[in-house]
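Structure first, then comments.
Removed: one protein chain of the complex. Kept in place: all other protein chains.
When the chains are written out, they are named A, B and C in that same order, and each has its own residue count from 1.
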Amino acid sequence: MTAGHTMSGRPTAVSDCILRVENLSISFGRGRSKNQAVQKLTYRLAAGETLAIVGESGSGKSVSSMALLGLLPAGQALVESGEAWFEGRDLLAMSEAEITHLRGDRIAMIFQEPMTSLNPVLTIGRQLTEGLVVHKGMSQREAEARAIEMIELVRLSDAASRLRQYPHELSGGMRQRIMIAMAMASDPAILIADEPTTALDVTVQAQILDLMRDLKRDFDTSIILITHDMGVVAEMADRVVVMHRGRKVEDGPVERIFVAPAEDYTKSLLAAVPRLGRAAGPPAVTSDIEPADDGSVLVRARDLSKRFRSGGWFSRDEGVLAMDEIGFDLAPGETLALVGESGSGKSTTGRAILRLIEVDEGEILIGNRDVRKLGQASLRGARRTMQMIFQDPFASLNPRMSAGRLVMEPMVIHGVASGSELEDRTVELLRRVGLEADHMRRFPHEFSGGQRQRICIARALGPGPKLIVADEPTSALDVSVQAQVLDLLLELQQSLGLAFLFISHDMAVVEEVSHRVAVMHQGRIVEMGPRQAVLNNPRHSYTRTLLAAVPMPDPTRRRGALPTLDVAAMPRGPLAEVAPNHWVAA
Amino acid sequence: MIRYIIQRVLAALVTIWITTIAVTLLIHAVPGDPVRIMYAKFQSTPEQIEAVRIALGLDQPIYIQYGLYVSRLFQGDLGRSIVGDQPVLDILLTRFPPTLLLATTSLVIAVVIGLSLGFLAAYKRGTVIDVGAMVLAVLGVSIPHFWLGLLLLFFFALQLGWLPVAGSDLRSLILPALTLGLANAAVLARLTRSAMIDIFDQDFVRTARAKGLPKTMVLYRHALRAGLVPIVSMMGLQFAYMMGGAIVVENVFAWNGVGRLAIEAVFARDYPLIQGFILFFATVIVLVSLVIDLLYAVLDPRIRYS
Amino acid sequence: MASIAPTTIAENVHGELAGFWLRLVKSPTGLIGLLIVLTLIATALFAVWIAPFDPLQMGAGPRLQPPSAQYWFGTDDFGRDLFSRVVYGARLTLQIGVIAVGISLTSGLLLGLVAGYAGGWTERVLMRLVDVLFSFTEIVIALACLAILGIGLTNAMIAIGIASIPFYARVTHSVVLVEKGKPYFEAGIAAGAGHVRMIFLHLLPNVVPTLIVVGTLGISTAVLAAAGLSFLGLGAQPPEPEWGFMLSSSRDLISRAPWMMIFPGSAIAITVLGFNLLGDGIREVLDPRQVMR
Partner (left out) sequence: MGRPPTFITTPILALTAGLVAGSSQAADLVWARYGDIDSLDPHRATSTLSMQVWDQIYETLLAFDGEGKPQPHIAKSWVVSDDGLDYTFELQEGVLCHDSTPFDANDVKFTVDRAFDESNPSLTKTSWGPISAVEVVDDLTVKFTFESKFGPFLPFLADSFSSMVCDSNDPETFGSSTGIGAGPFKLVEWVKGDTVSLAKNPDYTNYGRPFDNKGPVNVDGLIVKTVPEAQTRLAGLTTGEIHIAEPPFDDIPAIKESGELEIMVAENTGQNVFWEFAISRPPFDDIRARQAVAYATDPELAIDIIYGGLSQREWCPIARGVFGNDQEFCAQYGYPYDPEKAKALLAELGYSTDNPLETTMFVWTGGNRHKLAEIFQNQLSQVGIKVAIEIMDIGTMNARVKEQNETTDETPGTFDMMTWSWYDPDILYALWHSPGAYSGYNTPELDVMLEETRTTIDPEARLEKVQAVIKHLMENAVHVGLYTPGWEWVFAVRPEVSGLKIGAFLHPMFNDVTIKE
């Protein structure tokens, strides 16, 4: 961890306040279905300051910011009370015309989903220049010149040709840069960023955060950063407002919040955040389960390759290479983490092992049975020993079946038990994952995200599997719930001796649960080895970049500047053993 | 884009090819002897009927028949109609244009009224305008267009005498076009409303508002322009409904299009004419949908530059 | 999003169904639609008691009598009581709707389910066939069927049933594709479920709600189509009191006896409106978010 990155952009003195929000209350719906989204929220934003508003989903953090610009849906939302003083005027009292004039000019906003925030049928140039023409009265040519200038500022190559491109021709990261260029073009006093990097890969997130910090310095803009990621808060924020169920829990300078949080909620929030590098210190209690070390192998994968062809009968292009000579072993009771960014092929590999996807070539042995040779019927039988948990708790349960029925399903299929014995096993499994017997009769839509994931786990345990492929099981959950589910998985591995193929993009979570880690990039494993070695002593440039990009939930230890990564020159050859059981692509 | 065009053109050709097969099989699906039923009108002797059966190639195995039918098709010979003992192609060429004229005029009316009503209802979602427009639309969808035709005929032609009851000139096009146009305007309004509501919920509309663009620019440059893509894709299906509706409406107003011809052909079980009619009808719809598909590609850059 | 599907578990189905009816009656469209449809069913069932005269009896009253206290809808040119004919017409209309939709819904469901579930070449061939049928439009397929089967009301019902199979196949296919994409489907396969179990336990229960909505709307389309065919003389034959046929025979007397045209026409319109509103109502209750196009 290269320390010593010089701190720039920290405001020396707290100059006068640019935005003062007093007693803001917002509610949705009326009568019985009314819900109080924000209650009496009060906070200040100083000039040149980055204020982070942090909270879990449903805390009202983005609703309160949207209200400032009058962007809440007119029909449903109601600003019950509150004032928002900006440049001597109350934003909440302005007419639609006045606030429209101010939006995009004095206060700009960027959003979470870059893929859908740009109009797919209009060119980038048109969408960049229209704001300038409206607010600054520029001519089309002047606006285009300004737009090119901004594109270069957000570090995108050949800016001029970008104007004629359409959004679908750019990647997620590039589109977010365009959104930032669009917002900063009119040199706004305040930039509101609603979870700007949540949807991006961690390396791209790091670049965007660096860009935002530099732009804030150059344009002397104050930023309201809305996020749920404590790492991003620690890295970017000068001051923090913590929100929970519509209320401000506490606010204050970022160091004070992280080191000495006043409220219990903040304490529990910080405690639940998985911290990368904890493994560097004394081994934490949770991840010391030793896999069977008698050399027996549960899963043996060799040279797995898979190419996805696109298009109809006549497509000439050869499509995307999702898996390229993937090979690894997995011992009973062991957890191997497959980590990498989107498009790295990690979840494809997970599904290929279970033959939910057929690989083009390669060999898969599970409990020394060649899975690829099994006919349909015997494959279905073999599925008893290998189960799967999914990322999206809301969609991975059949909405038409009650919880009990869902958990019973695999057991019924494999004839594990029937009649009253089946009932008892189901109740026992539900209790095992922390639910009660009477949950049996309820339907999926009546459970929270965390409870649903528990049902999925109970379902997977039913037929007594040896291997569980967990595809990003906690990434859709709030941080507090995530911690409980991870603990449950580790405890089950301990008591049932389960082997996990754990797929994730979150290095901190990987560090907490895995015995061994395999880092994947564009379909290949570039580094694989024990967690300790790979995370603390990465030998491959991509692993190093990946680790460096992870924002640290500790304001004192600032992340170093991102090492420049030359993807083309990166070694991608077959793995060589550089240390005991520690392999790196040559 | 090129690949999209090729795909669409190929799909259209395959559709027409399958149509020719279906049309050839049609005559064999007839219970009893189709030739005898068709030529009963001319009290032909059994020998004459046998001669016709051979001329039509009905005694040949299916695939040879199909070959015969297609080879004759390319020479423009769709066989001779029983009713007027005239080449089917000539009849269709004279009777199709009025139907196309009626269908296109009605489509224009439906688009003009339907789109504006749907767009307005979506924009003013939840207000009294939206509810009013949608009540009108659900009524429009429920009123049978042949009854609407009779009502318009009763008021405008018989009571007020403003418009002719029937005829083949321009003034007698107004009532049938209005009947078909209004009926389908209601359908279009409902479809446009749900399409535009989807668009208004999109993130890029919120971005446009967040950029402080004036309401009209948000509505027309962003929302409507993006809404055109799904709406245009509906036009293909809508035109097919128009042509279907025209068949019935023509019989209300004695509009001398192919609709009346088709009904007479069914009554007289004039199979060569029915076969020709189905082939023509399907081909017209396939070609129009192809044109609309290509227009759709031009409108949507995601396809134009894929 | 409450679900109505006939879940395989009996436990709280009762609770769920009751909840459904409660919400349906609460929404105005659902309520009006339900009332109209119930009145139609009642009229059809108790036609014998409701109708004051025998619908076929000529000379039941003076010819071409305008609506009066004794003849609520007036009489036609044979002196038959129009109100009784419209009442008995309800029975035919219901038959048309149920039989036509029965044919098209079941075959369309099967076609769409197989195409969607099988995927690959079967899907491509089946859906290409459906597109071909679509380019024929429903009325042309109906005409072709009538040309083959011969004219008449039963043949018209079958023709309309066959003609709307492509519509149901396409709807089922698109819903199956959506459900197949959801993780719970992959979870079922991962759990080791066979094809039969996947289709009937996982896929069908999630496809059925949409089909209930589409089926209800389909009845109104079928009634409209059948009335259209009878209006052209291809469907109902004399003396059947079918509304479309009554409308076509009213055409010659349109200026002398407009009531002969107004009442059957409005009967069709109200029935179609009823089923449309009921369909919209059910859709609102089932899936408020997904505005089914």
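Here is the rule we use: contacts are C-beta pairs under 8 Å (C-beta built on N, C-alpha and C of every residue); 3 or more make two chains touch, one makes a residue touch a chain.
Note that the coordinates shown come from a computational prediction; the quantities given were computed from them, not determined experimentally.
The chain that is not displayed touches the following shown chains in the complete assembly: B, C. Residue-wise, the contact with the chain that is not shown comes from B:165, picked out of B:30, B:165 or B:224.
Which of B:91, B:120 or B:235 touches the hidden chain is settled by the complete complex: it is B:91. Across B:261, B:274, B:290 or B:303, the residue that sits in touch with the chain not pictured is B:261.
Mapped onto subunit C, the interface with the missing chain covers residues 56-58, 63-64, 77-78, 233, 237-239, 251-256.
Even with one chain removed from view, subunit B keeps its contact list with that chain: residues 36, 40-43, 81, 83-86, 91, 94, 98, 101, 105, 108-109, 112, 156-158, 161-171, 173-174, 177-178, 254, 256, 260-261, 264, 267-268.
By definition in this document, only the chains that are shown with their structure count from here on.
If you sketch which chains touch which, every chain touches every other chain without exception. Counting partner chains per residue, subunit A shows two or more touched chains at no residue at all.
Residue positions of subunit C with contacts to 2 or more other chains are absent.
Taken in their complex, subunit C has these residues touching subunit B: 29, 128-129, 131-132, 134-140, 143-144, 146-149, 151, 220, 224, 227-228, 231-234, 244, 247, 250-251, 254-255, 258, 261, 265, 268-270, 272-273, 276-277, 280, 291, 293.
Taken together, the subunit A residues at the contact with subunit C in this complex read 351, 354, 356, 380-381, 383-384, 387-388, 390-392, 395-402, 405, 409-410, 413-414, 441, 443, 445, 456, 459, 463. Within the complex formed with subunit C, the subunit B residues making contact are 11, 14-15, 18-19, 22, 26, 29-31, 138-139, 141-144, 146-147, 150-151, 153-154, 158, 191, 194-195, 197-198, 237, 240-241, 243-245, 247-248, 251-252, 262-263, 265-267, 269, 271, 274, 277-278, 281-282, 285-286, 289.
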